[in-house]
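Missing here is one protein chain; the remaining ones are kept as they sit in the complex.
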Amino acid sequence: MSATIRNLEGNEACALGAIRAGCRFFAGYPITPSSEVAEVMSRELPKVGGTFIQMEDEIASMGAVIGASMGGVKAMTATSGPGFSLKQENLGYACGAEIPCVIVNVMRGGPSTGMPTRPAQGDIMQARWGTHGDHAIIVLAPASVAEAYSETIRAVELSETLRVPVVVLLDEVIGHLTETVDLSAVPETPEVWRKFATGPRAGFQPYAVTEDLIPPMPRPGDGYRAHCTGLTHAPGGFPTQVPEVATAAVTRTTDKLALHRERIESWRVQDADDADLLIVAIGISARAARQAVRDLRTEGLRVGLFRPVTLWPFPEEALRDIVARSGAKAVLVPEMNQGQLVLEIERVLAGKAPALRLNRIDGQPITPDEIADRAREALK
Amino acid sequence: MATTEIRFSGSGGQGLLLSARILAAALALQGRNVAQSNAYEPVSRGGLSRSDLVISEGEADFPLARRLDYLLILDLAGLGVSDHLLSPRSVVLADAELVPDPPRGDFRTLALPFAETARSLGNPRVTNIVALGTLCALSELCPPELLLERVLAMTPAKFDRLNRDAFAAGQAMAVHEPA
């Protein structure tokens, strides 16, 4: 066995992936079921010259992460539902001021304290729209421990290169699942960094409109002495309420993700090309669907799976293409909530195929047999 | 995808999660893919504790247990919670003393003296290692020397001798059972 093959827990894989991608700052607060991310970081970061701090609350840990990133250091935090709610205001600041950072959210039963040790997928909409106002954000949804590792690496890289917060959205099953992972499956590539400001100090604009819509980020100490604010700001970095400038400021951050969509979007398909019924799922529900598709295919039923790895922005073109190509008569969306992902599927498909629901909110994962039963019924 | 599924169940503090982790480590060394999931109550001692291993070639489609091949029950707390996962392919290994009325049906049930053996070796805390020895011999999932090596690597060195004895006693117990 190669030294890179290890039995890793999902939460641990997030921490190790982040460190591998160059994350050198972690601030967190204990919360089930994500605390292992902080525990691994507290052990590993000081060994590589990084800093771990357990802050006084969830809000503070989000603030500290943004502060560290403003200082030019890659930074991450991890939490679960109640903590994710508390982090939303500062997360919005990071969206508005375009501060790279990664937030791991391990979903548990909700609302409120809910079922802390039980899995759920109820934060799908919150991950996209949790903070107020129009904003750009990326959400990645790993469905295995190997992906918790590789997608956290990708989260750090996307957040750095695009200057946008990235949420790694796990469910409790994936967070606490241990799987055999080959760490060398993620190829060694040069470390990815944000574009730091270079060139003349005089007249520097921290939010200049560049061709790629990603403004170079000034690093304290490099001589730019820029201003950064959560107020709507002009390209110069200072607050503005001039209507057209305000519109342009927010629009650039959302246009930025649209422009780089190809780099952001990621999805996997299984047996989708000829599917009469296409299942769309994330996380542990997608693993159940994967088994269900295999079982149903052995019965001769034409069922496939579309799994968004990038959850937000949702890979809508890819889904529309597959539905059109396969001629699927319906889409089935199993998810551990009362129906959130299905709303986006309905928007994307706009009536081209009906979206069927399969929901569980009892703290138990959806099983392959449940999905298979529902699929058989749909194909009758 | 063909999987082999094993559940370790009992009460918190019996070392079930550790046993599962040790077996998973040995299997990974053998090039197998292992998915381990745990469930326990929010207390460190007592209450139901269980750990499942789903063993496959390549990443399992579904990493949680569906149909158990082996069910180990070391305490009454582990009784009843796994019955829906049993089928004719299952083998139930229950402690003869701690689980007086193990599940029986169209599958094989073995009531074995894991705890009693551990006590006779001088420490009831190695009950889990005795059971691991038995499971290893019955399932032939991996070479016993490899598993024992993981046991010794993943437990404190001061228990090496005790763990060796416990593991060997467990293996010997399986020899007396028809395959």
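Letters are used for the chains, namely A and B, taken in the order the chains are written, and counting of residues starts over at 1 for each.
Everything below uses one rule, namely that contacts are C-beta pairs under 8 Å (C-beta built on N, C-alpha and C of every residue); 3 or more make two chains touch, one makes a residue touch a chain.
Here is the rule we use: contacts and distances are computed from a predicted model.
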Omitted chain, identified by the protein name its UniProt record gives, among "Branched-chain amino acid transport system permease protein", "Cell division ATP-binding protein FtsE", "2-oxoacid:ferredoxin oxidoreductase subunit beta" or "MrpA C-terminal/MbhD domain-containing protein": "2-oxoacid:ferredoxin oxidoreductase subunit beta"
Visible chains in contact with the missing one: A
Among A:40, A:65 or A:78, the residue in touch with the chain that has been omitted: A:65
Residue among A:133, A:220, A:327 or A:354 touching the omitted chain: A:220
Interface residues of subunit A (partner: the chain not displayed): 24-25, 27, 46-47, 49, 51, 53, 55-57, 59-73, 75, 89-90, 93, 218, 220-231, 238-239
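Everything below uses one rule, namely that only the chains that are shown with their structure count from here on.
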Intercentroid distance (Cα basis), subunit B paired with subunit A, Å: 36
Subunit A to subunit B touching residues, read off their complex: 1, 5-7, 117, 144, 146, 173, 176-180, 284, 287-288, 290-291, 294, 365, 367-369
Residue ranges of subunit B in contact with subunit A within the complex: 1, 21, 24-25, 27-38, 42, 59-64, 66
